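Here the complex is missing one protein chain, while the rest keep their positions.
Order of writing sets the labels: A and B. Residues in every chain begin at 1.
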Amino acid sequence: MTARGIPNDVDTMSNTSNPQRPYRICSNCIMDTSDTNITFDERGWCDYCNNYHANILLNWHTDERGARDIEAIVEKIKLEGRGRDHDCLIGLSGGVDSSYVTYLAKERFGLRPLLYHVDAGWNSQQAVNNIEKLVDGLGLDLFTEVVDWPEMRDLQLAFFKAGVPHLDTPQDHAFFAGLYNFAARNDAKYILTGANYSTECVREPLEWHYHASDLRQLKDIHRRFGTRPLRTFPLAGIFKFRIYYRFVKGVRVVKPLNYVPYVKEAAMQELVDRFGWQRYAHKHYESRFTRFYEGFWLPTRFGYDKRRAHFSSLILTGQLTRAEALERIAKPAYDAETIAQDFEYVATKLGLTVQELRDLLEAPRKTYRDYRNDMALIGLGTKVLQRLGVQRALIR
Amino acid sequence: MITIVDYGLGNIGAFANMYKRLNLPTTVARREADLDGATHIVLPGVGAFDHAMELLNASGLRDPLDRIVADRRAFVLGVCVGMQILGDSSEEGTGRGLGWIGGRVRAFAGHPAAGRLPLPHMGWNDVVPARQTRLFKGMENYARFYFLHSYFFDCEQREHVLADADYGFPFPCAIGCRNVFGVQFHPEKSHHWGASLLRNFAET
Partner (left out) sequence: MLRPRLIPCLLLHQGGLVKTVGFKDPKYVGDPINAVKIFNEKEADELVVLDIDATVNGVEPNYKLIADLAAECRMPLCYGGGVRSVEQAKRISGLGVEKVAISAAALADPALVTRTAAAIGRQSVVVVLDVRKTSGFFGRGYQTFTHNGTRPGPQQDPIALAAAMEAAGAGEILLNSIDRDGHMKGYDLQLAREVRKILRIPMTVLGGAGTHDDLKDLFQACGVVGAAAGSLFVFKGQYRAVLISYPSAQQKDEIGSAASSLVTTFG
């Protein structure tokens, strides 16, 4: 490997999936042709930028209108939650978005949330600290779903062996399935999430990050490469998520961060000052696995750098200049020595030798299409939601 | 090259691990030839003084180490019993030490100020540097380390004492003379303080 920890024979700057297309980068944000389906207009603006201006910006209000809208929702939550121990559920990972929602929910809106955390076996010390600080600092109740580690490990290993990019599906799926299943089981009507346009209006393409909610895909990969049954692993299919829980059980998902001004840096500092919250090196690094996966594995093996989408979101929302973004993306997400130590840690956790993990790094690359999937159905659902104006971010 | 002496005692892996996390490569020396190229030598040790000296003498490393120290070809750090054997002798047994730093190892049990305290001295204790030294760089005002021992090094010359700790009375917990150092505590098991000390040693 080179000093950057990248194998010499993987060309991370070109398009690993489509070598015919010449390299091109958006002139407004920094999304580029590592998203092989990206399109550009005459100005050189990509379809994410155009979608942002066409669909998101017009319907995103963080001023008095936003404040009024969220107040109305909060009133409903309080009303429906009367007489119960808690009036809403918050999925808390320890990351900045869910942490800030927790803070707003209690202090700004006066809600009585139950905090819900999924322990997938990869919590960093910062994540655990941050959850503790919020629980103590705000005086809130916590529930933890501890995923059976042998099942999680087996499923993660199955995804590695499947050779696909979306290795974070086991964690993501467990998180959402756990949260929604818990809500349904306990008759919770409102889930507050940290999802937000401010830092996520440019969503990674499905090529990089396929739907973790596609249970068919998860089951097929598990069937082919898993070695133990998923007996207690939190599972929920796309129908459960989007249809049954929503329309039959009446579970509503609220994204408070889209109704208030949300500037990531200021939000983090507020949490640090108020609660002794600890910062992470980058988004999603509350999980050791995610840090390794997004910071090293995905860029090295596939040439996909999720920071590109995140920084692009920050550019569109005025929190980062394009020049700053280009400078930051040019540096690897983290240094070679930490990568080497994480590499060993991940191998140990997965029950592999370092060489075995290296072999997987260099194995043939696959996509979600190589395995059974419900993409057609999900795609249809997405289109419907986009028509209804419910889904605004570009998902493709 | 940082070289950890393996003569049969001590947690070799823990030192190797600590240095690995500091991104400093190490080798392990089991035979004389393994000492070639050593610039910084870690001499671990647990258990009894006599036993440690017996093993070291039988390992084939005793004489090469004597020569390296005399010729000042490398720095040496003795840890725990590895520090005690740097001295001349010990109340614990009858054997002779390496004699690289003058002093006799004595029992806490016999000392009037510590004789009635639980033994061994086990746990985290504060360490006070006697003066500014490279070894405690960054920890001049405060440091704590993990101790696990029943005997202490009674140093012949006060100027060889680099730091004291207190267990009923102040006793030398770090010593140094020319290119030879010793610490009574376990830097390999003392979190970031231990990591700092080991890095400071490697940079000497």
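Note that a residue touches a chain if its C-beta (ideal position, glycine included) is under 8 Å from a C-beta of that chain, and two chains touch if they have at least 3 such contacts.
Nothing here was measured: the structure is a model prediction, and the numbers come from that model.
K.L.:
So there's a chain missing from this view; which of the remaining chains does it actually touch?
P.N.:
When the full complex is considered, the omitted chain touches A, B.
K.L.:
Of A:Lys161, A:Lys349 or A:Arg396, which sits in contact with the chain we cannot see?
P.N.:
Looking across A:Lys161, A:Lys349 or A:Arg396, the contact with the absent chain belongs to A:Lys349.
K.L.:
Can you say which of B:Gly60, B:Gly99, B:Pro118 or B:Gly138 touches the chain missing from this structure?
P.N.:
Counting the whole complex, the residue in contact with the absent chain is B:Pro118.
K.L.:
From the list A:Ile30, A:Ile131 or A:Leu360, which touches the chain that is not on show?
P.N.:
A:Ile131
K.L.:
Consider the whole complex, including the chain that is not shown, and state which of B:Arg73, B:Arg131 or B:His192 touches that chain.
P.N.:
From the options B:Arg73, B:Arg131 or B:His192, the contact with the absent chain belongs to B:His192.
K.L.:
Considering the whole complex rather than only what is displayed, give the residues of chain B touching the chain that is not shown.
P.N.:
Residue positions of chain B that touch the missing chain: 11, 13-14, 17-18, 21, 46-48, 116-126, 144, 146-150, 166-167, 186, 188-192, 194-195.
K.L.:
Please identify, in ascending order, the residues of chain A that touch the omitted chain?
P.N.:
Residues touching the hidden chain, for chain A, are 117, 119, 121-125, 128-129, 131-132, 135, 141-144, 146, 148-150, 288, 345, 348-349.
Everything below uses one rule, namely that only the chains that are shown with their structure count from here on.
K.L.:
Where the centres are mean C-alpha positions, what is the separation of chain A from chain B, in Å?
P.N.:
49
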